[in-house]
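Below you'll find the structure, written out as structure tokens, and then a few comments.
Here the complex is missing one protein chain, while the rest keep their positions.
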Amino acid sequence: MERITLLKDKFEQTRKRSEAICAPLEIEDYVPQPIIDVSPPKWHLGHTTWFFEAFVLQPHARDYQVYDEDFAFLFNSYYNNAGERVLRPNRGLMSRPPVRDVISYREYVTEKCLEFLETELSKEVLDVLEIGINHEQQHQELLVYDIKYILGNQPTFPVYGPEFLVREEKSTGFSSIKGGIFEIGADGKSFCYDNELNRHQVYLQDFEISENLVTNGEYLEFMEDGGYTDFNLWLSEGWDFVQKEQLNAPLYWYEKNGEWYNYSLKGFEKVDMSLPVQHVSFYEAYAYAEWKGMRLPTEFEWEVASDTFKWGQLWEWTYSAYLPYPGFQKAPGALGEYNGKFMSNQNVLRGASVASPKGHSRKTYRNFFHASSRWLFSGIRLAK
Amino acid sequence: MERITLLKDKFEQTRKRSEAICAPLEIEDYVPQPIIDVSPPKWHLGHTTWFFEAFVLQPHARDYQVYDEDFAFLFNSYYNNAGERVLRPNRGLMSRPPVRDVISYREYVTEKCLEFLETELSKEVLDVLEIGINHEQQHQELLVYDIKYILGNQPTFPVYGPEFLVREEKSTGFSSIKGGIFEIGADGKSFCYDNELNRHQVYLQDFEISENLVTNGEYLEFMEDGGYTDFNLWLSEGWDFVQKEQLNAPLYWYEKNGEWYNYSLKGFEKVDMSLPVQHVSFYEAYAYAEWKGMRLPTEFEWEVASDTFKWGQLWEWTYSAYLPYPGFQKAPGALGEYNGKFMSNQNVLRGASVASPKGHSRKTYRNFFHASSRWLFSGIRLAK
Amino acid sequence: MERITLLKDKFEQTRKRSEAICAPLEIEDYVPQPIIDVSPPKWHLGHTTWFFEAFVLQPHARDYQVYDEDFAFLFNSYYNNAGERVLRPNRGLMSRPPVRDVISYREYVTEKCLEFLETELSKEVLDVLEIGINHEQQHQELLVYDIKYILGNQPTFPVYGPEFLVREEKSTGFSSIKGGIFEIGADGKSFCYDNELNRHQVYLQDFEISENLVTNGEYLEFMEDGGYTDFNLWLSEGWDFVQKEQLNAPLYWYEKNGEWYNYSLKGFEKVDMSLPVQHVSFYEAYAYAEWKGMRLPTEFEWEVASDTFKWGQLWEWTYSAYLPYPGFQKAPGALGEYNGKFMSNQNVLRGASVASPKGHSRKTYRNFFHASSRWLFSGIRLAK
Partner (left out) sequence: MERITLLKDKFEQTRKRSEAICAPLEIEDYVPQPIIDVSPPKWHLGHTTWFFEAFVLQPHARDYQVYDEDFAFLFNSYYNNAGERVLRPNRGLMSRPPVRDVISYREYVTEKCLEFLETELSKEVLDVLEIGINHEQQHQELLVYDIKYILGNQPTFPVYGPEFLVREEKSTGFSSIKGGIFEIGADGKSFCYDNELNRHQVYLQDFEISENLVTNGEYLEFMEDGGYTDFNLWLSEGWDFVQKEQLNAPLYWYEKNGEWYNYSLKGFEKVDMSLPVQHVSFYEAYAYAEWKGMRLPTEFEWEVASDTFKWGQLWEWTYSAYLPYPGFQKAPGALGEYNGKFMSNQNVLRGASVASPKGHSRKTYRNFFHASSRWLFSGIRLAK
């Protein structure tokens, strides 16, 4: 099939899926921003739409009429390259426009894009459109994290539904990889982000890597062995974090009458010990590995070994900082702000999660979060 | 008419009025808490209802079935005397229960109260009911402030409607009051709060007090004369406040192309110089008075002189700290937390505002806010 | 004796006494500013000297040569009326000038003042000189508080010496005062601050006031009865303060093996139960009074009743806000910043303390601190 037909299909599916993810919500759930990392669902719906308007339609579609000038201000997450914007901590204050206007905005832009896709389009425009689709897919994953955080912080723990749940993780041992020179990164033949380029050689030592994720049951052993109170297991900043936040378990875990419960999208329930442990920070993943006498893999080890194990339930913390590959070039203009400017003080996660859209995962994909983040769908794979 | 009939009428009107105030809102507007002082409208609707449930129905109405156990937790603003509660800064995170459930809660409690009012009730119960009505009226006024703050912080400045607007203020001079002993405070024959008791004597010196509020036009002269940049005019903490917040005008004022605009509930418009200046902190009121070579009245002067001037457009900052009257007794139990515990570091405002419910103002009424508060409907009256 | 001779004597004694207070210190003790309220002793020595230089010598003494231009910047605590200044939180960073240079500065200015006092001086100049002496006396008292705080926060609790210690407080009952009109404030015939003027009439109700301060033993009963954990006893902001700071005893108290110790200027020792309780905030004084079923006196009650009891061991918290007396006029120029600009969110204390310089106390004296301050020499007298 032609590229344009494929993109059109993917565009339509992606646009529909964002709304489907929000379908179980009350109107009120679209509004709050409980912590700075968590954006209101309404904002995600608007922002992903604004991206198509600002980078596809406005610069390229003849006679395009902007839906509403104010929306660029409200839904821009970028720097001044794309104009003024609402400061991130204030997203939860924006009760207006109401959700129904954001939906109208979505419909308008979707329709205009589909009309535009009927015209003759340059490769450059199709490239931007493809980025827009991938951008919306990324936000779909964040949308799931954010919805879980908003609902999971209601004292009534409302149920979302049966989607985006992890499954049992079976222990099957370690794969051994022989050291040497390996090729790392994307070859650029199919869609990838700028941060996956360029494909280049790295030298790795011999290593072993677990074929499965750490389970809740295994993690509970660490907790019961005093893992959260022995500073020897922690990075210095990790220990400060644990002390300041008074952590003693993964996010969404609650002790009640001597038993552990957690909030999942199905509601408040006993922790299932056979599931992979979820919602741990890098600091906790590191401390767990220390306690086990092992370590976390680097992102290069992960990529090289990924075919020897199953992945895709949870994003996996690596002990690699998010840094540019040799020869990294950021895109020109506002799209250049997409990835490169975040390459400081963040950790790479590899893999994918149950919240990742279909077709939006590949073994060269480099996800990245701060070491203290816990609201993402993160897990632990050990190496040695 | 009998007390119970009067109370029943007042109860029904008060319950309806809270909902009427919210009628122009979008569902989304009920949710945010943009600053800690501003509670979500949904919270006000729930909290005023919980008050009747917790203090009237639960302790006094036979066989009363609580609407929902969780609501006590969600809508309690009090200390442990009335159980656990959501911490104040987190009110804006509570997307659940949705507005429609809060409305159902209101209907249920209103109906149960009306049924309960058909039974034979002790004076004590009627007293608590009357407090509940007055409590809801107080929250109605806060609701107006909070709605204005929520809408006024939308980049799109949405219109609320033609209610709660101040009118022109005409200058008519100063009243002279001869010093001596005066009676201050409520006599307790009709409804009043504990903080208005006991009626007692104070000695005042001769003073003069303006018969009208300071207007926007007069305040602009202060601004244009460098009022916000001359520290000699300010209290020390006021100057720190102005520096830290980088203030140069009342709340909701914006300079655009050399002209002053402000947000009123009618929307974004040019400042009308004939209206009384509104949304100033005590610090600004003090600095303005200094600049004029005058001062703010004390709350006692205000009460004594109140019959010589018109009042009721805006709450008027006095240079009196909020302190107990001689012989002040706080009520027993949770209602004792109503007023007395706030008697520290707050300033008294006297009068009433266009947002005050009918029948909820009297010259002995003692309103109180922190000196830096600006989102209330406050104004300036001079004395000398 | 002539006024000028008296002032000269007082000036010389005052200058010497500041240095005597610092005599037991190590050079290192002159430097730190452990909390923003506590200034380095070196700063007090410089600042009180700068006051004479800036307000007496520079404007009035012919041909006066400024000791060092930088010192005005370093030791000015005032606003721009007296030029630029080091921001208050940075006083503890100023290791330079070294202490010996500050002492030289003191000697130079003292000598120049004494020379200047040999010339013919106007009443205006003598008035400023008298304010300078009183200003230095005020700082002498702060110097004692600050030295105690600096030493009391060394893990080694060094001994200062036998000065400034409270003595036993004996319980003798309550004085009853009949209500009526009373004269309050200073008559201006001898030295007083602007905040003590004007003498004016107030009307008081009947009241009773304790003839002695609350002792450590009595306060311990409050502690042991759960005083610090019962929110019903506290003002709302007091309760927040106690929670945030996790307080369970007065400042400088430490529990060790089930017994209470405290740091006094004699070192670390068991709490002496017969001494008046010291280093409590207004919030604690209020809560203690609530627990006793009594209250704190107002500053007017205190002044009226002061002849019926002994005072002078500790400053006594009143339940009066620090506000201007009727007809209050602040002095012109920089000296106008002395008192008036602090009249917001502070509480009045009356009396004097063992750290107050001789001749620097009178029953009309209005001391003032924030309700949360604990490092001053404060105590509790009850009223009812």
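The letters A, B and C name the chains in turn, as written, and every chain counts its residues from 1.
Operating definition for what follows: a residue touches a chain if its C-beta (ideal position, glycine included) is under 8 Å from a C-beta of that chain, and two chains touch if they have at least 3 such contacts.
All of these numbers come straight from a predicted model, not from anything done at the bench.
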For the full complex, can you list every visible chain touched by the one that's not shown?
A, C
Return the single residue from C:L7, C:I21, C:L45 or C:L74 that touches the missing chain.
C:L74
Among A:F55, A:W234, A:F309 or A:F377, contact with the omitted chain is made only by A:W234
Using the touch definition up top, pick the residue from C:P155, C:G258 or C:G293 that touches the left-out chain.
C:P155
The one of C:P97, C:G132, C:P276 or C:P326 in touch with the missing chain is C:P97
Touching the absent chain in the whole complex: find that residue among C:I27, C:L114 or C:I181.
C:I27
Of the residues in chain A, which ones touch the absent chain?
79-81, 181, 200-203, 205, 207, 231-232, 234-239, 282-283, 286, 295, 319-321, 323-324, 326-327, 336-337, 341-345, 371
Those residues of chain C that touch the unshown chain are 26-32, 34, 42, 70, 73-74, 86, 92-99, 150-151, 153-156, 158
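In this section, only the chains that are shown with their structure count from here on.
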Please report how many Å separate the Cα centroid of chain B from that of chain C, as a whole number.
36
What is the distance, in whole Å, between the centres of chain A and chain C, each centre taken as the mean of its C-alpha atoms?
57
